[in-house]
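Encoded as structure tokens, here's the structure I'll be asking about.
Of the protein chains in this complex, all but one are displayed in their positions.
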Amino acid sequence: MSVLRDIIERKAKRERVRRHSLTGEGKVEADPSFRGRVGLKRELCIGCSLCEKDCPSAAIQIVQDEKGKRPVFSLDRCMFCGQCKESCPTKAIYMSSELQLPVFDRKALEVR
Amino acid sequence: MQMNAEEAIRALTGAEGVQEIKALSERRILVACSRDAYRGVVGRLAGLGFNHVVAMTGVDMKEGIDLLLHLGSSLMVTVRVRLDPSRPKISSVSDILPGAEMREREVRDLLGVEFEGHPSPSRFMVSEDWPAGVYPLRKAFTPATAAPETRRSGPG
Amino acid sequence: MGIIDWAFRKSPWILHFNTGSCNGCDIEIFATLTPKYDVERLGALLKGSPRHADILVVSGPVTRQASGRILRIYEQMPDPKKVVAVGTCCISGGVFSNGGKGPCYNVYPGLDSLVPVDAYVPGCPPKPEAILDGISKVAKKAGVGCK
Amino acid sequence: MWSAILPILQTIVFPGFLFLIAVSFLYEWLDRKIYAWMQFRAGPVLAGPVGILQPLADFVKLMGKEDITPAYADRRIFGAVPIMMVALIFTFWAVVPVTGSAGLVSFRGDVVFALVSMTFFCMLVFLGGFSSADRFSLLGAERAVLQLLGFEIPLMLSLTGVCIHTGSLSLSGIVSWQAENGWTLLGPQAIGFIIFLVAAQAELERIPFDIPEAEQEIVAGWLTEYSGRKLALIRLAKDMELVFVSGLAVALFLGGPVGPSPAGLEWLVYPAYFLIKLALVVAILAFIRGLFARARIDQMVSFGLRYLVPISLAQVAATILWRLA
Partner (left out) sequence: MSSSYERIFDIPIGPQHPALKEPAMLKLKVDGEHVVGVDLDVSYNHRGIEKAAEYRTYIQNLYLIERICGICNVAQTLTYCLAVESLHGKEIPARARFLRIVAEEISRINSHLLWLGVAAHEIGFDTFFMHIWLDREITLGLMEALSGNRITSSYNVIGGVRRDVTEDLLSRIRKGLDDLEPRVKRYREIAINDRSILKRTQGVGILSPADAAATSAVGPTLRASGIKSDVRADDPYSSHDQVPFNVITSDGCDAHARIIVRLDEILESIQICRHCISKLPAGPILQRLPRRAPQGEAMSRVEAPRGELFHYICSDGSDKPYRCKVSTPTLANLPALVRMLTSKGRYVVNIADVPVILASIDPCFSCAARVERTGGV
């Protein structure tokens, strides 16, 4: 019954739990330090492919675009570890604090 | 139990079958011994208070399979034995150190080391359909010889 | 059949299956039950028996040993049923898949190679908010009409 | 004409079948909300205003789902059990007074009749689990019967106390006695009330006595193999049972629906009283559910036999002495 006492005391202190709203979906704020989806600042990338070499889950493929080589991230394999950000010599990769939102189709995750 | 490295080395030098004793660092000691002396050395260590089994490691060194038994309190002693790679076989120490039983089983499944006198002789495999005689931690087991499975290569 | 569709959307009962995960995703799925996230707001209950569940929430890389189980559980669930793959491992094998980097000889490259998956929640582990979103999105699609 | 239709309407609509179903859903919702409140959660919110339609959504959804009968199950019994459960509770519901001091049906000895329902229900649980031919179901079924051993006798004794106290063997008699003598029953029979609630918790298979369907031990116990429509009916039956047992508690210890009322408005005020008192009992049951850890089956049975039985016996003895004095 000591649990009851605990509940009453906490309720008396008007402790409230902040939950995110279910209806305004997608509007979830993460802590700014959160390691969310990876992103590339295209203009900084020099195409050295170090990120691809160090990525632990082979989520990066180097492709050729009009400006030369660049990485493409497969978000269905990426595990948001941030190693590519650490490895990049020009700091072209950043981790946004965006929460990756669920998708219905795996293909939607494959390029970016 | 609170032996320091020097005392432990002194206590072990001259034991039968011990080939080499060296201190790797302040609290790590490596004892190499022959296969036949292994049991005796472990027994002696257990008598000295090293009766906590930290882990047992098997390493396929190509020229032989190294079996490492890590015993420890605040000081950790590693007993190293080299086994014949074609038919690795050694006597079990799970009667001296009951904590070693599952460790031996792990090494047996992954490296195919045979432990003589082990209380549960049944073999345990990766999954029920794991092929017999394939030991994943042997160096001969490579990605190419990995279990047959549908596999997508590369990202995507 | 408005009311039945409505009921399907409002009452997604969950069955959680761990196919060999590192626990990260399981914990976060479990965390969605707790006060801060409270999946019951959606009407969802965590069920123990596949027979009672509508949504199968899977976490972890699908290991060989677990693959048979997942098929069986999927079959045991009554129609209509949905599957949500939570975590990178479950979606593709993630760090455990080979992808040219060496073997995890015991892992399937993603849950969708075994059972049809209705939603993917990437992350390692995804935040509970993301899992909640995944479940509610799938629940919104639910109904007798769409299998 | 009207006098012919009225009983039928009473049976089907109010306070009969439909009313019972509506009230069951309402109180399942209440139970879940209180439970969630204790856990700092919100409980269901999306289905209808403040989630009040959640039990309905669950029910309708389960009705719409595929209904699987396991291959090894005894099909006839397996399928019959859910329907029998609903029918059973509905039948017994007739004796619970809702609109006045008497229920739809009232006769001498209906207290015993009501008591028997619990045993019947337990038998159906056993049959349901047994016919599923599943390990977990079987264990759950066995546990349900073992549990019955633990709580049935104290339950009976707590009722005996009330019957002796009021000198009546019918619910209507007990309710009218309370109406005449004010609220003097709850005082002397407080222990009986508590024992009744504890036993009810066991009968309803709720924490701390949800042993027959202990999720962490035996998946969903005897319910494991049920799905779809059958599960919907079982859940409905269990909700109805919650209302039925709480209704009995209201009638036996809280004076039933009777209370002060402006003359002529009894038909409206009494059911309202009933619902309020019912809510009170359900709330107490929800609190019990939230505040304890699950007991073990042997602990449960020995708790029943070692503590509840002597206490309730003492209660009965005291009541007899009081009557004699």
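Per-chain residue numbering starts at 1, and chain names A, B, C and D are given in the order in which the chains are listed.
What we mean here is this: contacts are C-beta pairs under 8 Å (C-beta built on N, C-alpha and C of every residue); 3 or more make two chains touch, one makes a residue touch a chain.
The shown structure was predicted, so the numbers you read here are calculated from the model rather than taken from an experiment.
Enquirer: In the complete assembly, which of A:48, A:72 or A:95 touches the absent chain?
Expert: Missing-chain contact among the listed residues: A:95.
Enquirer: What residues on chain D make contact with the chain left out of this view?
Expert: 35, 38-41, 135, 139, 146, 207-208, 210-211, 214-219, 290-299, 301-302
Enquirer: Would you write out the residues of chain A that touch the absent chain, in ascending order?
Expert: 1-3, 6-7, 17, 30-31, 33-35, 54-57, 79-83, 86-87, 95
Enquirer: State which residues belonging to chain C touch the missing partner chain.
Expert: Spelled out for chain C, the touching residues are 17-28, 30-31, 33-36, 46, 48, 50, 60-61, 63-66, 69, 73, 89, 94-96, 101-107, 124-125, 127.
In this text, only the chains that are shown with their structure count from here on.
Enquirer: Looking only at C-beta pairs that count as contacts, which pair of chains has more of them, A-D or C-D?
Expert: C-D
Enquirer: Starting from the mean Cα coordinates of chain C and chain D, work out the distance between those two points in Å.
Expert: The separation of the two C-alpha centroids amounts to 35 Å.
Enquirer: On a C-alpha centroid basis, what's the spacing between chain B and chain D, in Å?
Expert: Between these chains, centre-to-centre, one finds 61 Å.
Enquirer: Quick check: how many Å separate the C-alpha centres of chain A and chain C?
Expert: Chain centroid spacing, chain A to chain C, equals 20 Å.
Enquirer: Which chain D residues touch at least two other chains?
Expert: 40-42, 45-46
Enquirer: For chain A, jot down the residues that touch at least 2 other chains.
Expert: As it turns out, chain A has residues touching two or more other chains at 17, 19, 22, 58-59, 74, 76-77.
Enquirer: For the complex, which residues does chain D have touching chain C?
Expert: 32, 36, 39-47, 51, 53-54, 56-61, 63-68, 215, 219-220, 223-228, 231
Enquirer: Per the contact definition, I'd like the list of chain C residues that touch chain D in the complex.
Expert: Spelled out, the residues of chain C in touch with chain D are 3-4, 6-8, 10-11, 13, 34-35, 38, 40-43, 47-49, 51-52, 54, 76, 78-80, 144.
Enquirer: Spell out the residues on chain D that touch chain A in their complex, using ranges where they run on.
Expert: Listed in rising order, the residues of chain D that touch chain A are 38, 40-42, 45-46, 287, 290-291.
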